[in-house]
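The structure that follows is given in the form of structure tokens.
Removed from the display is one protein chain of the complex; every other protein chain stays in position.
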Amino acid sequence: MTFSPKLEERFAKLVERYPEGRKRAALIPMLMYAQDEVGWISEELKVEVAQRLGISVMEVTEVVGYYSMLRKKPMGKTHVSICTNISCLLHDGDKLWEQACKKLGIGHNETTPDGKISLEEVECDGACSWAPSVRLNYDYVHNVTPAQLDQIIDDLRKG
Amino acid sequence: MPTPPPLLAPQPHPAETLVLTKNMRLPNSASIETYLSQGGYQEFLKATKMSQDDIINEVKTSNLRGRGGAGFPTGMKWSFVPRQSPKPKYIVVNGDESEPGTCKDRVLIQYDPHQLIEGILIAGLSVGAHRGWIYIRGEYRYAIDMMDKAINDAYAKGWLGKNIQGTGFDFELSTHSGAGAYECGEESALLESLEGKRGNPRIRPPFPAVAGAFQCPTILNNVETFFAVPSIIRMGGQAWADLGIPKAGGTKLTCLTGHINKPGVYELKLGFPVRKMLEDIGGGIRGGRKMKAFIPGGSSCPVLTGEEAWEVNMDYDSMVKVGSMLGSGGVVVMDDQTDMVNVALRVMRFYQHESCGWCIPCREGTLWLKKLLTRLDEGVGTGKDIDLVGNLAENMMGRTFCPLGDAAAMPTISIVKKFRHEFEAKIKKSVFSLAGAEPLVNLAH
Partner (left out) sequence: MADLVKFTVNGREMQAPAGTLLIEACKKQGISIPAFCYYENLSLQAACRMCLVEVEKMPKLQTGCTLPVAEGMVVQTESPKVVDSRKMMLEFLLTNHPLDCPVCDKGGECELQDMVFRYGAGESRFTEIKHHVDEKQWSPVVFYDAPRCILCYRCVRICDEGLGINALGVTNRGAYSEITPNAGDHLDCLECGACIDICPVGALTSGTYRYQTRPWEMEHVGTVCTFCSDGCKTTLGVRGDEIIRGNNRDRSGINGEFLCIKGRYGFDFTQAPERLSTPLIRKQGQLVEAGWAEALALVARRFSEVKAAAGTFGVIGSNHTTNEENFYLNKFARTGLGTENVDHHRTGDVATLLDALSGKENALATADDLLNSKAVLVIGADLTQQHPLLAYNIRTAWRLHGAHVYAVTPGPVNEDAFAIKSVRTDDHGDDMLAAVRAMADALTAEKELIIVFGDAMQGQRLRDLVGFAETLRIPVKFVALVDYSNSRGAYDMGLVPGPNGLTLEQMLTSETLGALWIVGSNPVRKGGQLAGPKTFVVVQDMFLTETAELADVVLPTASAYEKSGTVTSGTGQVQRLKRASQFMGAKADLDIFATIARGMGLNLGAANPEKIFDEIRASVHGYNVPMPVIVTGGAPQTMPVNGRVPTPAGTVRSSRETLYTSGSLGSHSKLLNSVLEAPGALYKGRA
């Protein structure tokens, strides 16, 4: 499996960061960075990473199943994470979530048919003092009003 | 990378005590140039001339307690590291910040990453550690990127790497991304995750200080805890301690969230009164409403009623006295329109989702409670079901492998106890009220 030169460079740096004989420690960051490029943790990616780190594919599967951000299936070009945990709940984050689902016609961990947008109802995203919060891939948008959410989605649909 | 949204108001609140956040309003506060121009890395140089015992004693004197939530005395934790062990020592920073209501470590990294690096270096000096990792939750990718840049700049300017500034001290530092797991904020589970495994906690003893990262002696502390260290060296431990109260020194970053007029992250002295915090700094309850419930430090704390909360101070012992805990500093304010049953449900949904599944009581208990609370949120149930919620949560307490079980149980127990009438009201109102169920009026309460 081939990766972009940038990703290969990152991989090369990653495995250097850990003590001798402990390459496995690079597994989770490696999967996260690879996921950005590949889109999800495919079987092919699991095999590739397992081979590079000298572990079994099953050991990669064990890890992938545990962590919420590691995708077991492809998601949209922009993955929209909406927090509904307590501080966002108190600022109607749950209503934002329902609004997004209704507007896009999809649910939790689902993708629009054109592949542009996917939705995820997430646990506390660390934006509690700026609630309600929406994250577009890795970019935070704070203090989101219903009107702003509509605008965000409209913009994503166009892009 | 795109500019992240601002996290701090342009001006601090006058009631804040700016120590950690002192330089965060400067333009380009995150750059190494700004940091150096404000005397950055000088405390590290000072520490290179101190003995290891002296550094640790300074931290002990400061009464700095772990800022992640557990509140364990930091100096004591550092003193547990067996410095004479032939194994390499490591520094691991817990930047997993996933406790609901908590958003402070993000601020520290975004606005002053070099202060974290300096704190790590000083910790490294204290026990002879020459390698460290900053574990940051996967969702905070932008912060990981900013931290990477700060680390690169530090290397470039000779503040990391071999023979730092000719002191003879080496230190290698890098970030390490998480991938979405609250349990990895638990220190032993974090170490498992660092090693590339599932985030299950470890059997303790041995503790991380003795057998931590890669089974080597490790100092593992929260981002904010390391952040405080340069200030402690600069001011001296006693001065830092004096900012706070006995047994709880210094300042704490506090996140005001929920139904407050001015939510935000504020740096407050330990022992700050809740009333002043909510009224002066927070600007009062949103909409001028009454406060029904209050969480002092993240959803894992027992919930206080509004009445209980107004008269207490933000410090470890005061909170314990009223039956809660200071925790992470994630303050959640709930006004009198808040549906407490729904809050209990949402909180339990979180713990169930995040339970690692290792031990029976947490794994099965959180799922049972989630299902039970889902039903009660819709008013489908009986008084016995309300009793069951508290009973199950109490039966989880103290029996789980790690504190996540307790964290799920404590808020639940407190909400059922203090807001039982809301559960009962939902049942009464629900069209699904079970026929033939025990009438609520008969329940002793």
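By letter and in written order, the chains are A and B; residue numbering begins at 1 in each of them.
In this section, contacts are C-beta pairs under 8 Å (C-beta built on N, C-alpha and C of every residue); 3 or more make two chains touch, one makes a residue touch a chain.
Quick caveat: nothing in here was measured; it's all calculated off a predicted structure.
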Worksheet item: The chain left out here touches which displayed chains?
Response: A, B
Discussion item. So one chain is hidden, and I want to know which residue out of B:161, B:323 or B:357 touches that hidden chain in the complete assembly.
Written reply: B:357
Practice prompt. Could you tell which one of B:218, B:338, B:366 or B:414 touches the chain left off the display?
Written response: B:366
Item to complete: Write the list of subunit B residues that the hidden chain touches.
Response: 181, 198, 203, 352-361, 363-368, 371-372, 375, 388, 395, 398-401
Worksheet, complete the sentence: In the full complex, subunit A touches the hidden chain through residues 43, 56-59, 61-62, 64-68
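To be clear about the criterion, only the chains that are shown with their structure count from here on.
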Worksheet item: Any idea how many Å lie between the Cα centroids of subunit A and subunit B?
Response: 23
Fill in: subunit A-touching residues of subunit B, taken from the complex the two chains share
2, 4-5, 7, 88, 97-103, 105-106, 131, 133, 137-142, 172, 174, 176-182, 193-199, 214, 255-259, 263-265, 295, 299, 330, 332-334, 338, 342-343, 346-347, 350, 353-354, 356
Worksheet entry | Partner subunit B, residues of subunit A touching it in the complex | 17-19, 22, 24-29, 31-33, 53, 55, 62-63, 66-70, 81, 84-87, 89-91, 94, 122-131, 135, 138-142
